[in-house]
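Note that one protein chain is taken out, while the other chains of the complex remain in position.
Let's turn to chain A:
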Amino acid sequence: MIPLIQNELMKIFGKMASWIYMIVIVLAVLIAGIIYSKFSADPNPNWKQDTQNEITMLENQMASASGDEKKMIQNQIEQTQQFLDQDINPNAKTNWHFMNDVVVGVSSLVTLFVVVVGSANVAAEFSDGTIKQLLIRPHQRWRILLSKYIAVIIYALLLVLTLIVSGYIIGLLLFGSGDFNMKMFEITLEGRKVAIVGTQFLLKMVYFIPSLLIIMTIAFMLSTLFKSQALAVGIGIFVLFFSSTLGGIILMLADKYTWAKLLIFPHLDLTVYALQDRILEDITLPVSLSILAVYYAIFMMLTFFFFQKRDISI
């Protein structure tokens, strides 16, 4: 099995594009870093004093306000007070904030490139005709396909690593070394939540992996079943960019139709669970993971079953 995986890695890295995708990720992180450092306010060393002043100012305003306006200002004061209570600088900017706010966003680029490489991996063997030479070897077909799948996973993990390492280094260069354990607010559907910035980043990356794996598996399956890279990449990108929208729509339907909760889309983006515990009353992380696991098993079985049976007549 190891020589087969070696072969597949040689083919992935023999293509210039695979290297370019890595460079693009580093560049994307760099550009995002520059934008982040230029366009967001610099951290204020006297933030405690300023925040206190702001509260005093709001209190003065409230004195002269009436009715609804009073309530709104009261609310604002409470929120501002939280920064002081929790000792959180409202515009803190460290490399860990950069990682948590920006680098996580670049992860969809990783998924995109993994979809492209994953679909090309099988579809190109068909379109180039090399599949004929590949399958007349003393190896069962499922082993050859599995070696391809594993090689794509290795490439995917390498891209994730590229993202994290380049994010860390660029963050360090632009924003200096920050405190991993610094507290911060995350805005969630349930309101503001206190979180540890470093942990939060790691949590999002961990939750990103299953989504990456599933979208990659969908692309891999489509390119194996339909031998078409265009189709696999197209649907892969569609799933990547519209899953959150579709997921939202489906969740709205879920009140009316229970089965809609079982569709794959609401569960594809697990990073939501870094912010909140449930996406619906009865849907928590373990539920989403179980639903994804069932889809994963079905996709893998379809892929390997049809590849094993298929007549190669190109």
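Please note the rule applied: a residue touches a chain if its C-beta (ideal position, glycine included) is under 8 Å from a C-beta of that chain, and two chains touch if they have at least 3 such contacts; residues count from 1.
Heads up, the rule we're going with is that contacts and distances are computed from a predicted model.
Hidden from the displayed complex is a chain whose UniProt protein name, among "Aspartyl/glutamyl-tRNA(Asn/Gln) amidotransferase subunit C", "ABC transporter, ATP-binding protein", "Formate hydrogenlyase" or "Nitrite reductase (NADH) small subunit", is "ABC transporter, ATP-binding protein".
From the set A:Thr130, A:Asn181 or A:Ser290, the residue in touch with the chain omitted from the display is A:Thr130, counting the whole complex. The chain not displayed touches chain A at residues 3-4, 6-7, 10-11, 14-16, 128-130, 132-133, 135-140, 309, 311-313.
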